[in-house]
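Mind looking over this structure? Questions follow.
All protein chains of the complex are present and in place, except for one that has been dropped.
In this document, chain identifiers A, B, C, D and E correspond to the written order of the chains, with residue numbering beginning at 1 in each.
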Amino acid sequence: MTHDLITMTNLVEEFNAYRSKMNEKILGADNNKIMKRIYSLDTLTYQEGALSTKVKEMLGLSTSMVLRCDDCIKYHLEKCDEQGVTTDELFEIFGVANLVGGTIVIPHTRRALEYWEQLQNSK
Amino acid sequence: MTHDLITMTNLVEEFNAYRSKMNEKILGADNNKIMKRIYSLDTLTYQEGALSTKVKEMLGLSTSMVLRCDDCIKYHLEKCDEQGVTTDELFEIFGVANLVGGTIVIPHTRRALEYWEQLQNSK
Amino acid sequence: MTHDLITMTNLVEEFNAYRSKMNEKILGADNNKIMKRIYSLDTLTYQEGALSTKVKEMLGLSTSMVLRCDDCIKYHLEKCDEQGVTTDELFEIFGVANLVGGTIVIPHTRRALEYWEQLQNSK
Amino acid sequence: MTHDLITMTNLVEEFNAYRSKMNEKILGADNNKIMKRIYSLDTLTYQEGALSTKVKEMLGLSTSMVLRCDDCIKYHLEKCDEQGVTTDELFEIFGVANLVGGTIVIPHTRRALEYWEQLQNSK
Amino acid sequence: MTHDLITMTNLVEEFNAYRSKMNEKILGADNNKIMKRIYSLDTLTYQEGALSTKVKEMLGLSTSMVLRCDDCIKYHLEKCDEQGVTTDELFEIFGVANLVGGTIVIPHTRRALEYWEQLQNSK
Partner (left out) sequence: MTHDLITMTNLVEEFNAYRSKMNEKILGADNNKIMKRIYSLDTLTYQEGALSTKVKEMLGLSTSMVLRCDDCIKYHLEKCDEQGVTTDELFEIFGVANLVGGTIVIPHTRRALEYWEQLQNSK
């Protein structure tokens, strides 16, 4: 593994480490009733149902893209990857998100593709 | 068909009539090059591909919901209906959109459900 | 009560009637698990706690204003009114929301003031 | 003048009448210091300067379009019309706004064009 | 003070140093009339009035959260801290903001809590 791949994998790890650390603080706080329920609702929402988890994660990714939340995008990219979304499918999600949300979604698409490549390379 | 259903069907017709009338004006204008391309790109984006049109229309609906565009929601509800999206599936799209986008999506969900019912009743 | 006041009161009633009718449909649907939880979380969030319901409703109103959701604004105006928010306090919320959110909040402020007056007149 | 034109002109009048009525209430309120300053800043911002009022009104229109505020769009359409913006120029503003802001701007573009036609017909 | 705390305090200092440096440049520019007025309006808006500065800063924080502006959040966290907002109250603001604005507010909540902890540790 080259130095470049190590760096890239570290970015995925970095995101997840920070995310986990701060989520624990939020969930471990004293007056966290509402936040806790939002987190548990978040888990529930993407479970298999009338729609598959795969489709729901694609909905999660596309909505995160048009709302332009890089961390949400990273999170759903990981979930989409776990659900077997292919790079061809990903590019069609990019297409819908950039069409509906406009060219302001492009910079987030650049970062999304970079993160997606890191996910693929870290396997 | 009761008076109530007639009114409801008319709302669907009203939306489509206004939409068609104004789209024609936009596409018939003199200096419409960019708008025309955006419209044709819009058609292209939702065609069958790596993802099915059905999935893409669900992406179109969920992104329209979190961006809170009632007319876009109506448009994609019709397309989802044409693609065979069920009411159970629709409610799971509502779930993702309201979770990701927050309670400000609720008023749009109310209007979406009303329009969905009109679509079902007009069959 | 003049004809004008009757009309105005009807607008408040109209909003609440539509809101109730559609909420019932959403909560009465078959596959409504996520939507139901979001509704119940919504109730929970504004209950007395470290912050008073009055303060939380003001937070609800100001966030609805910057996100420019007229129906959310109407809802929180009613709740603020119930919590004893005065017109002077309301104008300071308007100030923060229009400063933070910009002049695109002005049209929503116009409609908010109209609805607020209707609430006061309907007492 | 046909019945149709009368209706159309009335829409322009209706918007301006409501806008004026509510602005007066906002500016006539007791605790309106912040709102008053925002209104006066609004006037100041579009005055001739390093950029012409015409260019600034086009900036006002395009930003209102991507932020999807119909009333702001109507207001700036009137100002653009007063500043001599042509229909060809308007369509290029539509192009930028729909490209940057995405297809969710389309429904607002439909209503913008309708209002623009009313402005032209009411001359 | 551990190395970790030094780093954390530096983040607060870093934010404030950059903010001050660039604000000075904006306010020291030649053609800054509008920006200057917006800055002075900003100061005015949060002064004691019908609502306390504490409440207004909580409105400023919650609106910044739903609009997802990390720097605005940091600024209002500092002001809330100065106004004696407690961590329990903060979590209720987090609750409203995440409920109204949706799960896209979560990443900003993570960073907000991190900054809040730094503020507490730097005392």
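Definition applied: a residue touches a chain if its C-beta (ideal position, glycine included) is under 8 Å from a C-beta of that chain, and two chains touch if they have at least 3 such contacts.
Every value quoted in this text rests on a predicted model; they were computed, and no experiment measured them.
Novice: Touching the absent chain in the whole complex: find that residue among A:N31, A:T45, A:T63 or A:T109.
Specialist: Touches the omitted chain: A:T109.
Novice: Where does chain A touch the missing chain, residue by residue?
Specialist: On the side of chain A, residues 68, 87-88, 91-92, 94-96, 98-99, 103-104, 106-107, 109-111, 113-114, 117 touch the unshown chain.
Novice: Extract the touching residues of chain C with respect to the undisplayed chain.
Specialist: 66, 98-105
Novice: Given the full complex, what residues of chain B touch the hidden partner chain?
Specialist: Given the touch definition above, chain B has residues 31, 33-34, 37-38, 41, 44-45, 49-50 touching the missing chain.
Methods note: only the chains that are shown with their structure count from here on.
Novice: Indicate the lowest number of steps between chain B and chain E, counting one step per move to a touching chain.
Specialist: Minimal hop count between chain B and chain E: 1.
Novice: Centroid from C-alpha atoms only, then distance chain C to chain E, rounded to Å. What do you get?
Specialist: Roughly 25 Å, centre to centre.
Novice: Using mean CA coordinates as chain centres, what's the gap between chain B and chain C in Å?
Specialist: The answer is 26 Å.
Novice: Would you pick out the residues of chain E that each touch at least 2 other chains?
Specialist: 41, 45, 49-50, 66, 88, 91-92, 95-96, 98-101, 103-104
Novice: Looking only at which chains touch which, which shape fits best: line, ring, star, complete or other?
Specialist: Shape of the chain contacts: complete, all pairs touching.
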